[in-house]
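Excluded from the complex is one protein chain; the other protein chains are retained at their positions.
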Amino acid sequence: MPMMTADQYEASLRALNLEVYMFGKRVTNVVDDPIIRPSMNAVAKTYELAHDPAYADLMTARSHLSGKRINRFTHIHQSTDDLVKKSKMGRLLGRKTGCCFQRCVGMDALNALSIITYNIDQKHETHYNERFKRYLATVQEKDLVCDGAMTDPKGDRSLPPHRQPDPDHYLRIVEKREDGIVVRGAKAHQTGAVNSHEVIVMPTIAMGEADRDYAVSFALPSDARGIIYILGRQSCDTRKLEGGAMDQGNMLFGGHEALVVFDDVFVPWDRVFMCGEYEFAGSLVEMFAAYHRQSYACKVGVGDVLIGAAQLAAEYNGAARASHVKDKLIEMNHLNETLYCGCLACATEGKKKLSGTYAVNTLLANIHKQNVTRFPYEIARLAQDIAGGLMVTLPSQKDLDGDATGKWVQKYFKAQPGIPTADRMRILRLIENLTLGTAAVGYLTESMHGAGSPQAQRIMIGRKINMAEKKTAAMRLCGIDVKSE
Amino acid sequence: MPMMTADQYEASLRALNLEVYMFGKRVTNVVDDPIIRPSMNAVAKTYELAHDPAYADLMTARSHLSGKRINRFTHIHQSTDDLVKKSKMGRLLGRKTGCCFQRCVGMDALNALSIITYNIDQKHETHYNERFKRYLATVQEKDLVCDGAMTDPKGDRSLPPHRQPDPDHYLRIVEKREDGIVVRGAKAHQTGAVNSHEVIVMPTIAMGEADRDYAVSFALPSDARGIIYILGRQSCDTRKLEGGAMDQGNMLFGGHEALVVFDDVFVPWDRVFMCGEYEFAGSLVEMFAAYHRQSYACKVGVGDVLIGAAQLAAEYNGAARASHVKDKLIEMNHLNETLYCGCLACATEGKKKLSGTYAVNTLLANIHKQNVTRFPYEIARLAQDIAGGLMVTLPSQKDLDGDATGKWVQKYFKAQPGIPTADRMRILRLIENLTLGTAAVGYLTESMHGAGSPQAQRIMIGRKINMAEKKTAAMRLCGIDVKSE
Amino acid sequence: MPMMTADQYEASLRALNLEVYMFGKRVTNVVDDPIIRPSMNAVAKTYELAHDPAYADLMTARSHLSGKRINRFTHIHQSTDDLVKKSKMGRLLGRKTGCCFQRCVGMDALNALSIITYNIDQKHETHYNERFKRYLATVQEKDLVCDGAMTDPKGDRSLPPHRQPDPDHYLRIVEKREDGIVVRGAKAHQTGAVNSHEVIVMPTIAMGEADRDYAVSFALPSDARGIIYILGRQSCDTRKLEGGAMDQGNMLFGGHEALVVFDDVFVPWDRVFMCGEYEFAGSLVEMFAAYHRQSYACKVGVGDVLIGAAQLAAEYNGAARASHVKDKLIEMNHLNETLYCGCLACATEGKKKLSGTYAVNTLLANIHKQNVTRFPYEIARLAQDIAGGLMVTLPSQKDLDGDATGKWVQKYFKAQPGIPTADRMRILRLIENLTLGTAAVGYLTESMHGAGSPQAQRIMIGRKINMAEKKTAAMRLCGIDVKSE
Partner (left out) sequence: MPMMTADQYEASLRALNLEVYMFGKRVTNVVDDPIIRPSMNAVAKTYELAHDPAYADLMTARSHLSGKRINRFTHIHQSTDDLVKKSKMGRLLGRKTGCCFQRCVGMDALNALSIITYNIDQKHETHYNERFKRYLATVQEKDLVCDGAMTDPKGDRSLPPHRQPDPDHYLRIVEKREDGIVVRGAKAHQTGAVNSHEVIVMPTIAMGEADRDYAVSFALPSDARGIIYILGRQSCDTRKLEGGAMDQGNMLFGGHEALVVFDDVFVPWDRVFMCGEYEFAGSLVEMFAAYHRQSYACKVGVGDVLIGAAQLAAEYNGAARASHVKDKLIEMNHLNETLYCGCLACATEGKKKLSGTYAVNTLLANIHKQNVTRFPYEIARLAQDIAGGLMVTLPSQKDLDGDATGKWVQKYFKAQPGIPTADRMRILRLIENLTLGTAAVGYLTESMHGAGSPQAQRIMIGRKINMAEKKTAAMRLCGIDVKSE
């Protein structure tokens, strides 16, 4: 170390002792659970590719702390070039896994904290940044996966944290002790939570003075006492239990999300990065959100998979030369590459912050994410158009393999000469997976709501646009007196 | 009879002896199979509502053969008013079931055959129409469900039926006998096949003289010897096996589709409605397609359910008063009602055919269906926007009920005061069902491909538009000489 | 009479004495003014076609007052069939003129008043309806064009009429006399105002008791003393002054809109249809708006012209067989026919009101108009795509005719063999006219704002949707207790 291999990563997870529940029952062996396993595989890919020379430039970076080569997911961006490579790494991994590989949320939390802890120290003469850098050095050295945990359950959305009927609906400090703090609450939608070594908690909203106890950020080992994980279920999740992989669509990789409960958990001071400085809650949220909206670069890579699958489906169906099919594939590519432009542009227009960290251009990161809430849905619609209705009326793999049914399935779902019926079924199942199944959760719904719902981006776009400049430009051209400029 | 009750319908299905396979195994009790049962329930609703005085006007009609009141699903349209009521019945049942209720395809087949058998007789001095009317009288009298079976596997799409490498890739006559014919082939994507008493087979494409053996239409009891059903699987199908209904989303109703194999099946002459008159294959397809494209009126009713669910989700989340949420709901309604306009207009612009049957306006039926391939996807996207990310990260019902997990689920997914957490979960599961789960198969992918894929409608729109009239109008206005009119 | 010819109509306009201004100067001969003349031609078409047997069924109706055959533009709808014919007449005239023919607004005002005057009488025991019917009889007998005038200038939009800084920003009663009332104010955007015999004034907004003086409706001869017309200018309006018609695009027809000022105008009692009954102002607006939103059926006819022109441009450019061009034309038709479905459906779903008049379905009329604010823009965009850039870089007709330039224009803008260069220029000028020129005002911007801006329709859609029914449907399916129904 630094830079674990995929095998070392898996071994490191086995050494943890997480309290995980699914379908109402404790999961004792998380790593080998067939529903969770594909999501572990996806994270493992971030380790594997870091050792592949072909991808070293994208997947690794040189630590500004240690000078050592580290996995980029633990790196603090030192240039716009780093930001660009982050976007390209996201697309690469999306294409390699066809799903959410979960590790960017921790990278985004680390980068946001590297900036905000510095800013808090500037105002309050605290020492959060030093503390954070020591923590970061460990993360880089051990090559850890961090879950960046932001979203509180929120309860009544019209009320601030301190006025909630249930005060735990935002995570909060319930006790301050000499050696640390005790926290209570929960974080919802935690991507890849049970594949993580660490969980980094941040507030979810801008706060006022009365919310002081809610303005808290810290890191904990994922198996700290009192942390409980309840896995969310996904469309088609139990196909992974059926045995035989074809019906899963994506045989190898997946994602997961969990509710993470903090049942009065102790955090030692050296892992606390914000503690009551409520006026920085909003800027931490905004900074993390901007980084994380950029991270939706990964959906371009998942889009690559879906486009490739649609192209194959067209070929296997014998329709690839129809002009309308070719045009739909061009449209899918056009939309996908438009997304790519967004995640590149917010990176190249990034700027250095006081702490030395490079931040993305907030406006363009929001523009990018807003398009991510739209285009994957249209790409998915076009993929279903090209796939044909068979995608949802196809019998199961067991029917293909069945004594009484196999011959009929083989005979009647054969299409192009030379293409095995099973391959045609596989590619249709992959499209099903990406547009209706487990991967649709990541490619569609998470594209909508991850890193903030569409309206959150619209609010930021409204705020970050320089409307005065535009008004002045218009006034000049039509002869309205521009008083002050 | 006529007009079975829902209970009688269920009993009638139990009396059948279908050869059904699912997951590679024979299903011995089709009616009670937990995966199939909800689809039976949906068909049963078409019987139940026919006995409800509130819906009598939409759900029933007076037979032009017997003069008796019959279920509208067995009726031959005698006026544009009948056509309008068909559209309204479709919306009603879509709203009541939230899924595909499967029975329209048989109605559409009956109506198309009532016209085309007449037309064949006019040319060939055959007696198909009389034969068909006798068959129809039985269907009306016994109030039967008919599966209208059109789509062949098609094999190599660039080749006509008679040139396929596998000659069975289009269903065909393999033997003509004194007492009838023997047929071989398969029909794919057969909606509600195993809930049907009858299967009505039609060709799938316009044909030439060399395809004569493929130009065949007939009806058979669904349990005729040699008919084999292999069920297609759907997204989230096995949730119905889990016990506990919440995670199904729609607890009551569903759809199904099957591959129907005809393994050298005998058809007596009195059930044969086309036998070699290849030049009518195209018009039968076109007529059935026009009727069936109108039938996508049902998606307006399913849209009603999804809009209602989104409204409830907004209320349960505490977001119903946000202006962007209200605007999205208006947009969903706008799109849904635009669809409604289409299925009404193709009905009111319908015309009487020589046989006396009223046909829909083909152009407008295609316009309607084309919009159905688009708007439900956007409605679904907006529903996911309103629902929030919790829709795909929600733990299972077993977690809600679990000893260790229930309290956390109850506590942290509580939102609006007075709304039980379980109700919030139910409505999110319903939205999941309609946008990713079993019902998404019907609301989205079937909306895309059922009754013909989008390109099929575009071809018809191109054909049915009166472009000469438009060109003349333009020429007149700009002073180009219009030679002939 | 009834039923003037086009010539009689023109003569009748010459007999009027309107006070009209344009470009700051009095227009003394309105009928022959080259800028106004094409708009007169468009109205004249509504007279001409009423005498054409081919269109008699659409263009005329039998008066429920006199039993005589009258121009449908003066008719009170007696059935849904009348409403359907109104929509079809709109499409017909849009296709014949390629612009706004201006006469529907009066028809819509008459129909709305036929309902609301009846309702006022029911509550207030007034006699407005009788008075209105006498007025209507004259309109029908003399076959008059009425301008239906609703839109006030509105001043500060956040304030009701009685609180405006300038009290005249909504039209109001400034004096009540024994023989009538005196009114002051203005109506903006008055379509076809100077081609009208009559102006029918209605309030523009729902009102409260304090707005009583603003709750006024009446009719006046268009040349009543004190009425002043100031014409609005349109994109490319002065091309009509250039001589030589090619550059106009549409050589024959056009529209116009005017500000109509009421400078203390006297109205005798027998022409007053509402006078202070403020609580009916809102329903009059809503009823007129619903009728007038249906009237945007005409844009389907204008769409026909634009589609025909685009088809011709493709042919003249030699691009008509390219698959993308064919597909774009299909899309244009698809959108145009979707609009047609809307204006038909709101008519067939119409209902009889207490007064006996048939009203359109308000929800669907709003759905229709909402689509009209979108689809013509996309049709226009596609037309520009097909036309090619030459549409906006084409030299003038004078260049085509010029000694030094003609040969070059002829030589280098020649495309398809057999197609005169002049014809290619004509069709491109027509597309320019419809997408950027005088007709774009009607086809695009008026489609956006006429009969209420898009947000007005969204508000009505929100109001008219039965959300309770949809919520109940959703609750039933997912097992939420439905308390009351």
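A, B and C are the chain letters, set down in written order, and residue numbers restart from 1 in every chain.
The criterion applied here is as follows: a residue touches a chain if its C-beta (ideal position, glycine included) is under 8 Å from a C-beta of that chain, and two chains touch if they have at least 3 such contacts.
Computed from a predicted structure; not experimentally measured.
*Asks:* In the whole complex, not just what's shown, which of A:A137, A:A206, A:A456 or A:M475 touches the removed chain?
*Replies:* A:M475
*Asks:* Taking the full complex into account, find the residue in C:V392, C:A468 or C:V482 that is in contact with the omitted chain.
*Replies:* C:V392
*Asks:* Sort through C:M107, C:L329 or C:V409 and give me the one touching the missing partner chain.
*Replies:* C:V409
*Asks:* Counting contacts across the full complex, list the positions on chain C that touch the omitted chain.
*Replies:* 21-26, 151, 153-158, 165-166, 168-169, 186, 188-189, 228, 230-236, 238-239, 242, 247, 257-259, 261, 317-319, 322, 324, 373-374, 377-378, 381, 384-385, 388-396, 398-399, 401-406, 408-409, 411-417, 432, 436-437, 440-441, 444-446, 448-450, 453-455, 458
*Asks:* Quickly run down the residues of chain A that touch the omitted chain.
*Replies:* Against the left-out chain, chain A lists 84, 95-98, 245-246, 249-253, 304-309, 311-312, 326-327, 329-330, 333-334, 337-338, 340-342, 344-346, 348-349, 363-364, 367-368, 370-371, 423, 426-427, 429-430, 458, 461-462, 465, 467, 469-480.
*Asks:* I need the residue numbers on chain B that touch the omitted chain, in ascending order.
*Replies:* Spelled out for chain B, the touching residues are 323-324, 327.
In this text, only the chains that are shown with their structure count from here on.
*Asks:* Roughly how many whole angstrom separate the Cα centroids of chain A and chain C?
*Replies:* Measuring from centre to centre gives 52 Å for this pair.
*Asks:* Between chain B and chain C, what is the separation of their C-alpha centroids in Å?
*Replies:* The mean C-alpha positions of chain B and chain C differ by 40 Å.
*Asks:* Specify, in ascending order, the residues of chain A that touch 2 or more different other chains.
*Replies:* Within chain A, residues 324 contact more than one other chain.
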